[in-house]
Each structure stands twice: as structure tokens, then as C-alpha cells.
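Left out: one protein chain. Kept in place: all the others.
Labels run A and B following the written order; every chain starts at residue 1.
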Amino acid sequence: MNEDNINSFQRSSLWHDAFRRLRRRKFAMVCFWIVAGYFALAVFVYIAESIDPTMSAINWKEQLGQGMEYQRPSLCSVKTIFGTNFLGQSTLISTLYGVKTALAVAFAASVISIMIGVPLGAAAGYFGGVVDDIVVWIYSTLSNIPWIILVMAFAVVLNDDKIMGGKLSGEPGVYLAIGLTSWVGICRLIRGEIIKRKESEYVLAAKAVGCSNSRIIFRHLLPNVFHIIIINFSLRFVSFIHMEVIISFLGLGDANKPSWGKMISAASSELTRGIWWEMTAATMAIFVLSLALNIFGDALRDCLDPKLRMER
Amino acid sequence: MITNDWHRRLILLILILPTIHTGCRKDPADEKGMVLRQALLSKPQTLDSGNMSDVYSMMVGGDIYEPLYTYHYLKRPYELIPLSADGMPEVSEDHLTYTIKIKKGILFQDDPCFRGSKGREVTVHDYIFAFKRMANIKFINVNWSGWQNKIVGLDDFHEYTRQFKDEYSVDYSKEVDGLLALDDHTIQIKMVKPYPQFISALADICLSPVAQEAVNYYKDEINSHPVGTGPYRLNKWHKGSYLIVVRNNNWRGEKYPTEGEPGDAEEGLLDDAGRELPFVDAVYWTIFKQQQPAWLSFQKGLLDSKSIPKDNFKEAITSETGLSEEMRERNIRLVKFVDPSVFWIGFNMKDKVLGNNLPLRKAISLAIDRERFIDIFFNGHHVAAHGFIAPGRDSYDPEINKCGYSRYDPEQAKLLIKEAELICGDSIAPLKLNMPGSGTFFTQYGQFLQRSFEDVGLTLKVDYMDLPTYMEQTAKGKSQLFASSASAVSPDSLDVLGMFATKNFAPGSNLFFYSNSEFDKLYEEGEVMFPSDQRNELYRKMERMVMEDYPAVFLNHRVSYVLYHDWNRNVKPHAFSFGLTKYRKIDVEKRNKYKDLLRSIR
Partner (left out) sequence: MPAYIIRRLLYMIPIVFGVLLLTFLLFNVVGADQAVYRLAGNNPTPEILDDIRHELGYDKPLIFSIDSQFVTHVKKAVTFNFGKALDKEPIIDKLKNGVPYSLALTVPMFFGIVVTSVSLAILAAFYRGTWFDRIILLICVAGMSFPYLSYIIFGQYFIAYKYDLFQIYFSPQRSIWSNAALPILIGIVVGIGGNVRFYRTVMLDEINSGYIRTAFAKGLSTRVVLFKHLLKNAMIPIITNTVLTLPYLCLGSLLLESFFGIPGIGGITLDAIESRDFSVISTMTFIFSILFVIFNLISDVCYAFADPRISFD
């Protein structure tokens, strides 16, 4: 057996082990299925929209009832279970559509922050020296600026047509702003892990047989810290969903499509006139998703990272 | 238990930290006094009279400064009356020379900038200084653009200031020919050409007397140290949070008006006729950044009056005229008034798609259901706009609705779009609208427009942007469609007509880049005409001329609403005038009982 196989054997047993442990936790599995349900819904909305945006189940623009006006929640039809917004559009459908917006933003932002953070962190940790100094300098600089200012600044910049020639408003603007500003944590983490592992035997062995640096990083080191990325991803995901709310409230989000953030911010002027359903629906949607994600993420962390495992 | 060192230190820290903070301060206005509590929905930018342009600054500044003229508080139609001037001006035959006397014995408020901290008497030199200061190029000033090429010699002064290092090194002793002090209480102003709006322009706060001592003493800080002559003076301004103004003891004094328009006496607005002003000892202005707390505070009785935000219409008002049951139970009163203004969606006439496509522009107008729009956003209380000269202005044309394209007719709109497609040679490309904000109101407004466009087969993309970006884009002609509005500052309509004159191309007020040589000719004529039936006719003709070309879709004219508690007396809203606090009165006893009332309702 060469060292590659040993590695992959260790890895697969780690994952195998983790899933076995995870499956034993009933509550975490329930949460997993809730999250999976949200994802399935988002994918469904995405596909349905690209086939036919006027499909009744996802057409949030459809006007219910007579005039454009608020309708209270009523059980007459499925679409008015949560009432309607000021244009008579179903709150239920907007909330469901919001699943796609929220997950798309959180997913894209997570991917962006990992795509930036992981390679930079790995390179810094592995090569050390000047590379390390530069990467550390960049992320120290970023982490020295308060997050909220940074995100607002990025959102403002991305909204401007002077930089890119074209505007990046709307959804891409939101997830780019979040992604570009939040890769520091994962970068720091990966850098630390790589530094810890780069003197380990399998790396030294790989070096001895003449593996290239990129091969060592991508084939040997990163797979061994993959579980850290996954844990980080699952926990990050929740906070990105919450960020979207705040960004929408600040008026930097995509105003053209329903999003939970938009629905909640609308409530800051609607609640006083007794229109509680829009906000309640969006709040509940976020609450259930984050709760499930949080619990599942914890369980995943416990199972994947034995060192951090919580006492049972 | 607490024996460990760190523990004790932690507790000590908790005890000490709060004392670091400034804590509670002594209340400047005595609790027993009559205090008016008002809301501002945005922060005032400045309290320097010379640089004021936003409504919120003027709402506060209006009580501190006194320009030469103002509008009568009660009389309608609005009537200009002298404020710090002594009588109306003497105007020469050719309408080029104005001689104005000012009241004697007007004092500035007491302020450390004066000798002995005692406010000195105001002379006409303080008015002249205000003019010159506005023209000072180093004093970046929002009001100068309106005074270019108006007063003899002032533009030369503007150029002359260019040589100085900064605002304060400018030597103001250089004379301006058009601003002549005949004596300490008489000023003569010479105009370059007749300026019919001159007297109403003198009612603008930005031309209130300014003491040069104050400007030199405070320098840039004058923004937050207003030195005025009005009934109130600033006591405390916590930027972004609240302002307190208190009585100015140096004020010359004035009496409550004894006559108003019919109906005022019944409303109780003349109960205080002839009494010495002001009534209220202090005003607390609180800045609310969010609608919810402002509205809740008003309901709780923590604010004395409040204009109704869009979202609270339904809660406050039920039928055409009346207040909702809940409001009436709380003894809340409602007053509405015509606020001459117009909301529109502008077209950029330089745009390839829209510029030479009249049927398309007309179709867009027909596609929008104004009644519905007003129903949704203003609970049916605004007036649909057929032209752009609003009711309440002197040249409003009651027959403008015959002009044509302000009705809702999606069928005809679709026909017109077919016609438009022929001109284009293709189907109409998606249109893009710039919206000057991204709050809930704007996004809902945008959604409504999108819907309306979709219903006739057009695609609209709405771009919600912050105000600075919006202003930049429109001024540079980079927007295609844009939502906007204009409110009147005087009953005269020249300012809205100016929005269509070629010489006012953006960054001036003509954001449409609308150009019509015939219109321009009439505009030149109209600019120097004094109010008369003839002028009203001309203005109406010009309005129709613009409506032929349809550079914008005019949506609605505002009818403003103010809610106030019944302890707040003498409330009569005014479309143009600021500085109305001096007329207000509070029934403190009644106000103190409001808590009991709320309890009994619950």
C-alpha cells in the first residue's frame, strides 16, 4: 500500500465513522431532513422558474382577490393561509420563493468565501515566508475593518457601474459582498491546520518521493482538513442567511424578488397597522431553517471532529 | 463566596464603567414649562441659515431665523406679509429697484460672539452680508445656484471671492452695486432684470440676517451655533438624535393674528387672537430613523403631532374624511391640506428608445392606474395629476384633465405600443427605471409600476439606489426612466415650468433633457412677467405644450395629513412657511391626563 491509499483509507474511515455516529442521533437526522427539504424546495423553485416563471405554484406575482390590497390570513385557499402583501400577492408563495433567495445567497457566499479562504490559507500555511506574510497582511487588514462597514462598502461598490463597467446589483451583489468579506475566518483556520500538519510524516514522505507542492497541498493536505471546511461551512451558512436579512434592511439587497429580509424589513412600518403575517411567515421560515441547520451542524461537528466532540 | 481577586475586580469594573458615561444631564427646559414635542423624519443637515435647503433644517431653523417676509399663518390663499421688514417693499416702475425698510429694534439673540455677549441690533448690513456670503464661492453653498444673474454686481462678487484662500479670509467690504444701504434700516436692491418671484424669494430662510461676528467667531461651527433673531434659539443639538430650542428673550415680540379664513374661528384657531406670542417655552425635536417607533410614540402621546406615513393611513383614517374609531377614542385630530406638489416618472428624452417615441410615452401614461396608485399608497386621498401645475398654485388649470393621457386605459395603451414598435422597428426593449431609495415605500412603488407595465406588455427593470447615486445618474443623463417629485416653495409656478426649459438642462432642473424652442421662447417671456391673469394664461399654455410632448408621466398631487392630539392647539398646516411654532399652544393639563385616557381605553 502506498501512502496515498493509507491516507484515503484513514479518510474514508473517518467519514464512515462520522456518518455511523450521525445516523444514531435521531434528532439531528430529523434536522437533516428539514434542511434537505429546504434545499429540495430551493432547487424546485429554481428549476420551475427557469422552465416557466408563471407556474402557479411559484408565481409570487400573481394577484389574489379583487384589488391590490392586503388580505388577512384565511383558510379559504392554500395561497392565502398567510394572507397577502399590499399588492394582493400571496405571502405563502413569497415565503417559499424566499427559500431559494436565501439558500442561493448563503450557498454562493459560502462557496466564494471557501474558494478564496481555503487556497490562500493553504498556500500561506504551506509555503510560509513571503507568501504567508502577504496573506496574513491581507486578512489582518480585512479583519481590522468592522464587518458591517466592510459589507456595506462592498455592496455600494458592487452597485456602482464605474468599477466593473456593469452593475452587479441584486442577488450577485449580495453574495459577492458577503463572500468577499467573510473568507478571513476559514483562511485563518486552514492556515493553522496546514502549519500543524505540514511537518507530519505523510507530508514528509510525499516530499521525499518527489511530489510537487501543488500535489501535496491538494492531494494530501487539503483532504485531511476537509472535515474542518465542512464544519465551518455548515455553521457559516446560518449566519449568512441572517446577514441577508440585515443587508435587505439596509436597502442593499435585491429589491426585485421576494426575500425574507425584504419581508421582515417591510414589517418595520407595517406592524403598527396590524399587518403581522408577512413578518411572521418570514421569521418562522428563517427560524426553522436556522434551528435545523444549527442542530445538524453541531451534530456534524461532534461526529467529524472527535477532539471537539461534546460530552455526552 | 466572592473571595477571588478577579471576581472582585470584575464587580468593581461593572460598577465603575457606567460612571464613565456622561450619564443623565440636567434638563435645559424646565419640566413645568410648556414643551412642544415634535418629530423629524430625517436629521437636519445644518442650522446655518445661509446653507439650508432641506425641509428638516428649515422646520427647526424657521423658528430661529426671521427673513424679511413670510406668509400669513391663517389666511388662504396664501398671502405674503412682512416679518422682519417694515411694510411691503417700494418697487420702481421698471420693477428693477426695490426699497425695503426693516423694523427697528430687532435684536440678535444673546451670544458670546457679540460684545458683552449681548445681542446687538440688526441693521440692513446684516442682510447685505447674508447676500454676499451666499455668493462667496469658498462657502460652498446650496442656494447660490438660484441667485445667479439676478442682482446687479453679485455675480462679480462671486468671481471676486475666487482669489481668497478660504471662506473666512474673504474681504466683504467690497461693495455690490445692487445691494445698497440707504441708512441702517433701509436697503435698496437692484435687479439685473425683472424678477417677479423676488419677494417670495425674500421669504426664504436663507436670506435671514446673519451677523458677521457670528460667522467669524464660530467659523465652520456656525452650522451648529445658529445666531438668529427669531422667537426661539437653539439650546442643544445632539446630532442625529434630538434638538431642543427654547424661547429667545431678545425677540421683538408679535401678536397672534386676529383674522383668518372662514371657518378658522369655529375651529378655535382664533381663540388666541391678539395674544402675545410665543406660547410654547421650548420645543423638543426628536429625530426618528424608523417609522415604527415614531408612530408608536405618537400613539402613546409622546409626540404632539405627526404626519401620517403611508403605511399608517389605514389605521388612522377609515372613510373619506374621518378618523378611525381607535384614533377618535384617543381624542386625536386630523387636518388635511393641499400641498402643491407633483409626483412623476420622468423620461430621459435623450434616450434612444424613449426620446423619439411619443406613442410609447403616451402608452406608459395610459398603463398606470392613478386611482389605484393613490388608493394603495395614499389611501385614496391624493389627487390624480393630469398636468404638472398642482392645485393650490395660482396658475393651476382646472381644465387640464381634458388634455388627455392621464386616464387608465390599458387597451389603448396596447394599441399605442403597437404603433411605438413600428417606430422602433422592433419590440420594445426592457425599460429601466431609477428609484431614489430602497426603503419599503420605494420597493412597493417599484413593484406597483412593474405590474402596471407588465399588464400592457412592457418590461420594466427597477433599479433602487441611494440618493447620491440617483442624483448623480439623473444629473448626468444616465438614467432612462426615473421616479421623482417636486414640492412647491411658493404659489408661483415658474419653478416647475423651468423643469422643461432648454437652458436648465441637467445638472439644472431639466432632468428630462426636454427641449422645445417654442416653449423656451415663452419661458423667457414668462420669467419676467408679474402675476396676472395674462401670465396664468401663458403658464397654462406652456403646460399644455409640454403635455403634448409627454416628457414625463405625472401621477398625483399630494394632499398632506397631519394628526395631532387635542391638547395641541392652534394647529394649521402651511404649505410654504416654516417657523410656525410660535403660534402653537399646549394644554399641559390635558396632556398629563392622556395616560389615564389610554388606561381607560384598554
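Couple of notes before you dig in:
One rule holds in what follows: a residue touches a chain if its C-beta (ideal position, glycine included) is under 8 Å from a C-beta of that chain, and two chains touch if they have at least 3 such contacts.
Computed from a predicted structure; not experimentally measured.
When the missing chain is restored to the complex, the residue among B:Leu467, B:Val528 or B:Val588 that touches it is B:Leu467. Of the listed residues A:Ala42, A:Ala122, A:Val135 or A:Ile264, the one in contact with the hidden chain in the full complex is A:Ile264. Panel shows subunit A; residues 137-138, 140-146, 148-149, 152-154, 156-157, 160, 162-163, 238, 242, 245-246, 249-250, 260-261, 264-265, 267-268, 271-272, 279, 283, 286-291, 294-295, 298, 308, 310-312 of it touch the chain omitted from the view.
Seen across the whole complex, the unshown chain contacts subunit B at 1, 4, 6, 14, 17-18, 20-25, 27, 31, 43, 45-46, 53, 137-138, 140-146, 148, 220-221, 223-224, 236, 238-242, 244, 284, 286-290, 292-294, 296-297, 299-300, 302, 466-469, 471-472, 475, 498, 504, 507-509.
Definition applied: only the chains that are shown with their structure count from here on.
Considering their complex, residues 290-292, 295-296, 309-312, 314-315, 372, 375-376, 437-444, 446-448, 450-451, 454, 461-466, 469 of subunit B touch subunit A. Of all residues in subunit A, those touching subunit B in their complex are 61, 63, 67-69, 86-87, 156, 159-160, 167, 169, 251-252, 255-256, 262, 265-266, 268-274.
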